[in-house]
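Here's the structure we're looking at; comments come further down.
One protein chain omitted, others in place.
As written, the chain order gives the labels A, B and C, with residue 1 at the start of each chain.
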Amino acid sequence: MAAPITKPARYGMAIDLDRCTGCGACMIACAVENNVPPARPEATPRTGITWMRVYQISNGAPFPDSRAAFIPVLCQQCGNETPCAAVCPQEAVEVDPATGIVDQMPQRCLGCRYCMAACPYHARYFNWWDPQWPTGMEKTLNPDVAPRMRGVVEKCNFCHGRLHAARARAAAEGRSELRPGEYVPACVEACPAGAIVFGDLDDPASEVARLARDGHSFRILERLGTEPKIYYRTARPWVRQAAAEPARRQESAHA
Amino acid sequence: MLSHIIFLGLFYAVLTVVSATLALSFFRAARDMRIRRVEAIAWQATFPDLPARERVCRHQFTGELPNRICDKAFDCRQCPTHAALIATRQPPEAGSSESAGLDFPLDRFYHRGHAWARPEADGTVTIGLDPLGARLVTNPDAVVLPATGGHIRVNGTAWHVHTRGADVRILSPADGKVVATGSAQKGWYLKVRPDGGRFDSRHLLSGAEIGPWITREMERLYAALAPADEAPTMADGGVPVEDIAAAYPDADWDAVCSEIFLQA
Amino acid sequence: MGFTRRDLLKFTGGSAAGLALSPVPWGLLHDTSLLSENWPGIPHPPRGEIRKRYTTCTLCPAGCGVRARCVGDQPVSLAGVAGHPSGALCTAGLAGHHLAFCRDRATESLAAGKPAAMERALSGISAAIAACGSRESVAILDSRPGRAASEVYRRFLAGLPNGIHCTSLDMQDASFGIDLENTRAIVSFGAPVLDGWLSPGRVLANRSHFQLIQVEAAYSRTASLSDLRVPVLSGTESAFAEAVVRALDGDTSDSQAAEVAGMLRSNKPAIAVGVAPAAGRLNSALGAFGRPGGLLPRRGFQAATDIANVPDHSIRVLLIEEGSTSLPWDLLDRKLAPQNHTVVALTPWLDGCARHADYVIAAPVYLESLDEAPTPAGSPVAAFSLSPALLATPPKLTPPAEFIMRLARDSATYPDILKQRVAAIRKDGRGTVFTYADAKSTPIRDIASAEDLWKTMLAGALWLDEPLPDRPVHAMASAKEAEAPTPTPEFPLLLIAADSPPLHASPLMSKLYSESGLRRPANAAIVNPKTGHDHGLSDGCRALVQSATAEFKVQAIFDPAVMPGVIELAMAGPPNAAGTIRRI
Partner (left out) sequence: MPEIDRQLIARGVKRASPRQFLLWIVPWCALLAFGLYGAGLCLVKGLNQTNMDNRFAFGLWIFLDLTIIALGAGAFFTGFLLYILKKRELKAVINSAVVIGFICYSGAVAALLVDVGQPLRFWFTFWHPNVHSMLTEVTFCIACYLTVLLIEYVPIVLKNRKLRQIPSFLVFEFELHKLMPVLAGVGTFLSFFHQGSLGGLYGVLRGRPFAFREGFAIWPSTFFLFILSAAAAGPAFILLTTWLVSKISGKALVRTEVLPLLGRISGVLLVPYILLKAIDTLIWINNTAPARGFPAHQFYSSKPFGAWILFAEIAVFGLLPALILLRRRLRESTGWLVSAAGLVCLGVALNRFVFTIQTLALPTLPFDPFLSYLPSWQETATFLAVVAYGVLVYSFSFRYLTLFPQEKDLPC
């Protein structure tokens, strides 16, 4: 339902990599919120569905000086010539001008996976299996989000269900805009380290806008020019170096 | 929006063109069926599929032209080349042309499909099978002649002969209305009253052309009769026997007839 | 005029054209798309009134406050309670409402593997207890001393000639509060400080205030994020602690110890946590006991015998409570009387020690029954909260405490015990009550009666004691240190534990363990590439790990961060022993 929200926003995130301990709470909260099914036994790190996915990177130093950092990667909500939206043959991907959120419509999706090839962040996931929950566990599904069928692509949409709910609430109270913090995605709420800050990047007063401006912030693959709305922050030079731009790699292929 | 219009516009334009093309050919086909152009079109469509050796121009036999393939589907009536060459010819005199042991009377005109046409005094035209054609279809299983009053046209089907599993259609040498039907015994098959009263024979062979033509036809016949590897042999030292089929029991008769009677 | 083939063709052609122009094709297209959206097997989430309900997490000693979003009575998502001292939930807590749907659940009581009526189980176990000889003992393995339930166990055991109330927990952390908010450095002897230690929310909220020195051989996630990593093999922690103590006195012979000491000097106050003897030694040297930023005394501490200190072959009847059932069986087996001993597992799960139990008393899981959350680990003051059930308790399930009370022929029920506990708190009249719904703290005196307090607690609340006046405290005499395994030519490597998948957790944990590669996959053996090459392994190959007592089939994974000469095994309870690995 479209609530009369007049004030447009440009939602984004600032993720503090120095706070993230890779616990994965964001991933679990995301799956719970969005009715993402648990993996089949056959699933691998490359066939599972993880809208929010935490990567572990290493400073490359050998024992005992090696250290790790964790990088949560979700749909980066590209704001400029959004690669996936541009390529979808049947408008199953939609960029909402009122929120800047890139939304995937599974019931429109053909499953051609062209958008997955187009996404530089590998943030799109394909339903390789029919969705399945252990017997009885369907009771625990979130009523605000419809489970997806086999053979379609899905991805993070900043917990669209929550946005609708918040708007409905605001509309019920006769407000034409959302209060800051009235709408936050599940991962933001769940992060025990408070590493994720969410809000309107166009609202200069918002914390996320402030963090996005600060010197420690960067965006992954900024030079692709897709204007992602997920900002990452770190004071550790090696982390920034390893996360921001493609560096020389020397790993070998593995299936 | 604009891009939508352009894109979908192009798409529908293409669809329209394609379906229009289909529709048009359907329509034309239907029309052809209605106005009985089937026979003509059948020949038009068949002619290009004939082997080149069957499509050589008649003036190549007489040496008037170097090797030339006919581009008028054997209808010399519209052929300028033919008109030019025919001007110099004298009308056929009586007598007959003995060639390859076969007797071809010169009082008649011969079609490349081995039917002959003889204008009669009463203005009708008699049509029959020439000696070579006749020897190929001796004692046929069936002969299907058009009903009297029926209409036949040049290069269309005149009648059908079924023999030894081969279904042979004899090409008509003349345009006209069938006034009488004969039989092998009578020596002729059809009498027709030519359209427009007068009989046009420009597309038919006559006189001096016949000799070289038959010689060439015999070559083709033996090539078709004898398997490719062994040399063509004559059953009786030159003159074809009355019943060639009997003499070559293991020949593919369907192929032989198709070759000689110009079937695709 | 018969029906010719031409007519047939005309007819089919005509009908085809007709159909194409009719609405039928559109209808079919529409239906196919509908079908593709409601594929058989796509569940339809239940609808209903959306409500907020509150409870407290009992999955670990952190006792985090929980806000549950429910459709009707069914919780569909869990979240932390703003303002609660332990902050946000961990991964297990976030998906706690899925536990009820895990495999391996015990749905009814079993005797010798067969379903058995409660009465039969009771009589059987009572008989076993009665038959207990003078040198033999009856033991309850308490997974979490300090609860009202623990009190029930104590009382029951006290009534027996030879009852032992024991636990497998290292009571060091449980015995003190930790003033995390004011400490500036933590020396962790293998404690998973950033990986579920104390209350994750609380630790992470203070992470920026303290330097973390991780003394641990394994490249745990905590080690990988520590400010200083000191790889020290288990069994030698005390020695290292001694070295640090000497270094604090100016002896610089051990460079690593010196480095640690340096950090401790420049970051005061500091504390040591983890492996008890080592941490205890260092804490006394640092004077961490009973001062701000150190280890604080608190009320309501209740000790229990460490199961390791119970003489071997002495236990005739062993009752194992949920949570302890995941202990390595050989550890418990050693303690059992050689003949006709009886093992009772009070647990919701059929795996772990339950597989060796003569009786399994099926217990409800988290959220299925009213439970309690005592003082959270490391909490500077005593605390208490209730964990009201959000799900209906399935029939045939009995909470462990309830069962022990039945065994003790106690007429009261477990909720009565909890009620008494709440009443006692109200009677003492100390401290404040933090209510989850409105995140307000009220002095307990302002709560009219024990009944009101009970109601408040059932609605979701946390009682916090007053801090004790500072007074010197001392390290408790704690467990002996584990034996340091010695490598042999046959077993040149050391097997140590890497983090491994939890035994019972939401199926969604697959996101962490198999779908994202964020955690070590189960049955992985992680080795330093050098060690790997020395033993003829290649990255990702199948391999066999052998120790003197056991064998595991594993997948070898190379990681240059792992200590050379050790094998990190990601599986439940690998031996802390010498071993070797070879390709298969």
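Here is the rule we use: a residue touches a chain if its C-beta (ideal position, glycine included) is under 8 Å from a C-beta of that chain, and two chains touch if they have at least 3 such contacts.
All of these numbers come straight from a predicted model, not from anything done at the bench.
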> So which shown chains sit in contact with the chain we cannot see?
Replying inline: A, B, C
>> Out of A:Pro64, A:Gly79 or A:Pro120, which residue would touch the omitted chain in the full complex?
In response: A:Pro120
>> Give me the subunit B residues in contact with the hidden chain, please.
In response: 3-4, 6-8, 11, 14-15, 17-18, 21-22, 24-26, 28-29, 32-33, 37-38, 41-42, 44-46, 49, 51-53, 228, 255, 258-259, 263-264
>> I need the residue numbers on subunit C that touch the omitted chain, in ascending order.
In response: 29, 32-33, 35-36
>> What does the interface between subunit A and the hidden chain look like in terms of residue numbers?
In response: 40, 42, 44, 46-48, 55, 57, 71, 73, 81, 83, 86-91, 108-114, 116-122, 124-130, 149-153, 220-226, 242-255
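Going forward, only the chains that are shown with their structure count from here on.
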> Which word fits the touch map of the chains here: line, ring, star, complete or other?
Replying inline: other
> Which pairing of chains accounts for the highest number of C-beta contacts?
Replying inline: A-C
> Where the centre of all protein Cα atoms falls, which chain's Cα centre is nearest to that point?
Replying inline: A
> From the C-alpha centre of subunit A to that of subunit C, how far is it in Å?
Replying inline: 29
>> Quick check: how many Å separate the C-alpha centres of subunit B and subunit C?
In response: 99
> Which positions of subunit C touch subunit A when the two form their complex?
Replying inline: 33, 36-39, 41-48, 50, 71, 74-80, 87-91, 94-95, 97-98, 100-103, 194-196, 200-201, 204-205, 207-208, 219, 221, 224-225, 229-231, 506-512, 514-519, 528, 539-540, 560-564
>> Could you list, by residue number, the parts of subunit A that touch subunit C in their complex?
In response: 19, 21-25, 27-29, 31-33, 35-36, 38-39, 43-45, 47-50, 53-56, 58, 62-68, 70, 107, 130-143, 145-151, 186, 189-194, 254
